[in-house]
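Single-structure report; data block below.
Omission of a single protein chain aside, the complex is shown with its protein chains in their original locations.
In order of appearance the chains are A and B, and numbering begins at 1 in each one.
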Amino acid sequence: MMRRAMSLAVLLILFALPLLAMAQAQEPPEFDNTEQEQRYKELTTELRCVVCQNQNLADSDAQLAQDLRKEILGMLKDGQSDDQITGFLVDRYGDFVLYRPAIGGNTLALWLIPGVLLGGGAIAVFVTVRNRNRRLAEQQQKGSS
Amino acid sequence: MIPEIGQVTLMGALLISLAMGILPLIGAYTGNQRLMKVGQTGAIAQVFLVGGAFIMLTWAFVVQDFSVEYVARNSSAALPLIYRYTAVWGSHEGSFLLWELVLCLWTVAVALLSSKLPDNFRARTLGVLGLLSSGFLMFIIFTSNPFTRLIPSAVDGLDLNPLLQDPGMIIHPPILYIGYVGFAVSFAFAVAALLGQRVDREWVRWSRPWTHIAWAFLTLGIALGSWWAYYELGWGGWWFWDPVENASFMPWIVATALIHSQAVTEKRGAFQNWTLILAITTFSLCLLGTFLVRSGVLTSVHAFAADPTRGVFILTYLFVVVGGTLLLFAIRAPAMVRGSDFAGMSRETLILVNNLLLVVMAAMVLTGTLYPLLLDALNAGKISVGPPYFGTLFAMLLVPIALLLPLGFHARWQADKLKRLAGELALPAVVAVVGGIVTAVFLPSAGLWGIFGVAGAFWIMASCLVYYRNRLAARTGNRPSRSETGMILAHFGVGLFMVGASLTNPTSEEKHLRMEAGDSFELSGYNFIFEGTRMVRGPNYVADEGELLVYKNGERVASMYPQKRRYNNGQVMTEAALDAGLTRDLYVGLGEPLDETGTAWAIRLYHKPFIRFIWIGALLMMAGGFLAASDKRYRRAIAKQPARNSGMAEAPA
Partner (left out) sequence: MIGRLLPVIIFLGLGILLAAGLKIADHKTELPSPLIGKQMPEFALPILGREETIVTNEDLVGEPFLLNAWASWCPTCRVEHPVITDLARSGKIRVVGLNYKDEKADAQAWLARFGDPYDLTITDISGRTAIDFGVYAAPESFLIDSNGTIVFKQIGMMTPEVIETEILPRLEQWSKSP
């Protein structure tokens, strides 16, 4: 029962936390050109918010997300490349921030599995169809002879 | 008092479900009619008891009994009445009771509507459904009791999560569950067939309408979720590849494969093992989805508060049910199932290829969803897998599906000639090319994927119309059956969906900017004028409401009122303003005030072309499913099987 009251208290605190995190409002970003705006959009939608972990950086209202968006805009204006910007975040927060998993290393299987399944399945389908086809032809031959 | 009665009612329901789980199965095995009948009476008793418990929980919410812990955590004194009803499924315990209630409803439907089934088959089906139900009831009683008291009682509740205080909440979960749980029926049919060693085309014909209806509801449920998330949550997004969304999408994909496989088995006798496995897999994925949402294993915006005990329980349930059934399959599935043979170019082949692609698609979603967990469990690091993975691979797999769909549609059973097909599909091919060109000319921002997506969509839709016209012309005086019309409608819906899905993301425009009263901004030909904000008061919140007037070519097109709400429990929420249209949506979100006086605001403006096509396409798919299910031929009686172990019924060629 005490535990329940405690968990209710924790719930209340947890509800309050995001509120505190949204303490400072942020001016909307201003871009130098449309290409920059496009890159900003792509980068922030492909990066994961580390605080509210089920949103991307573009949608999240968390304070850290706002700070990181400002940081990214600054880097874009500085002329940094997409790789440099994502590298900046990965260096500090790990691969977790990338919604697009890297291709290679421990994510190789991730990208290969669907293709392997498709290939294997295609072979199985091919063999099955060929067998059925053959049997059908045999049947029809028997029928006509 | 009433919550306590609710608890007792649930325990009674558990006993009934155990009885109706075990006794009919014994009865079917021994041929005992009385035991077999327990299935039907048990189903009716069960639905009354579980329904009663659900009503009692609802009552606790409506009268705002904060001495019930679940009510205290999901409601508040100021919560409007309608949301007190929906708060019943606002979090884990209540939503799981709803899940169980839906299962009872499906079970009683099977009990009442299957008089034409052989007794032992019906008994086995109800037995399986009863066992499933008993597992869920045990879960509820032992780990997720919604009737637990809170002592001392709370003065006021914590309020329902503001995101859920919305009309979408009224329908999305119940509809989704009806679909989700509905696959328990085709699952039960499959298990009954395996138990009775009755694997032929008759039981498949019987299980088809149940599968269609569950599929239609799941389609609607997913579409509702997408639509709801669009206007409530995301900044104009309609699908996020969130783990729980994936958990509902995977069964949908496999169920689609199941429906196609059932068609082949019913009409041609082939693919019987495939139909069994797909029926088992579909429901297994539904159970997996339940596990993922409620166990705390994955991070998700949908996840309920996790409790390790619950996770262990559901996982055990999963092992027993799915593992047991798959083992049964391995042992009992007929070793050599001889369906009729078919040529390389035939409808059977194309459906087989279609199913391969669908299964790989589902496997891809499963891989992406669970891969981070795999790496984490192996201590190999923490990664994320998101839309860039899922979306890309999904689109790639959709290409062959879209290309082959019209061929599968028009191809004849058993053997067909490519030349004949090409003749039939010449017109749709032309329409597709025209569609692609039109898109390229008028919507160049759609990009290559968009252009080809629209071409593919037109390819599909045109072939549906050609098929329908041919069928009308062929059998003069004899209209296509309901199941055929349903099929055409559903596939047409796929095409419409593809139009929306291909176009809306690349052609959408958005602007995030600072606006003060009197400012205006032009986006995609629409002029948005910000008229400032005012305070409004809701039942349990206070809000800043902005006013934006939208003009096109000088004429007023819309007035939009986005809100920034502050609820009594402290949560802040954005309520976007939406101007819906067939060919485009306008969407405005109020961000934060940018100065002390609140005269300047951060505002997000969106222009989203063709987004409604996504949900209209889904609605057509759903309609097709319902229509097909209503076909009379499914209600013909099944022939009785001569003896229990007479082996497989040889399918007539």
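Everything that follows uses one rule, which is that a residue touches a chain if its C-beta (ideal position, glycine included) is under 8 Å from a C-beta of that chain, and two chains touch if they have at least 3 such contacts.
Keep in mind that what you see is a predicted model, and the values were worked out from it rather than measured.
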Residue among B:Phe48, B:Tyr85, B:Phe329 or B:Tyr468 touching the omitted chain: B:Phe329
Contacting the left-out chain in the complete assembly, out of B:Leu15, B:Ala306 or B:Leu465: B:Ala306
Residues of chain B (touch criterion as defined above) contacting the omitted chain: 273, 277, 280-281, 284, 288, 291, 295-299, 306, 308, 311-312, 315, 318-319, 322-323, 326-327, 329-330, 333, 370, 373-374, 376-377, 381-382
Absent-chain interface as seen on chain A, which is shown: 13, 16-17, 20, 23, 50-51, 53, 63-64, 67-68, 71, 90-94, 96
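FYI, only the chains that are shown with their structure count from here on.
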Intercentroid distance (Cα basis), chain B paired with chain A, Å: 22
Complex contacts: residues of chain A adjacent to chain B: 1, 4, 8, 11-12, 15-16, 18-19, 22, 25-29, 41, 45-46, 48, 53-56, 58-59, 94-102, 106-107, 109-111, 113-114, 117-118, 121-122, 125, 128-130, 132-133, 135-137, 139
Parts of chain B lying in touch with chain A, wherever the complex brings them together: 69, 72-73, 150-151, 158, 234-235, 237, 242, 270, 299-301, 341-344, 348-349, 352-353, 356-357, 359-360, 363-364, 367-368, 371, 375, 380-389, 393, 397, 414-415, 510, 512-514, 569-572, 591-594, 602-603, 653
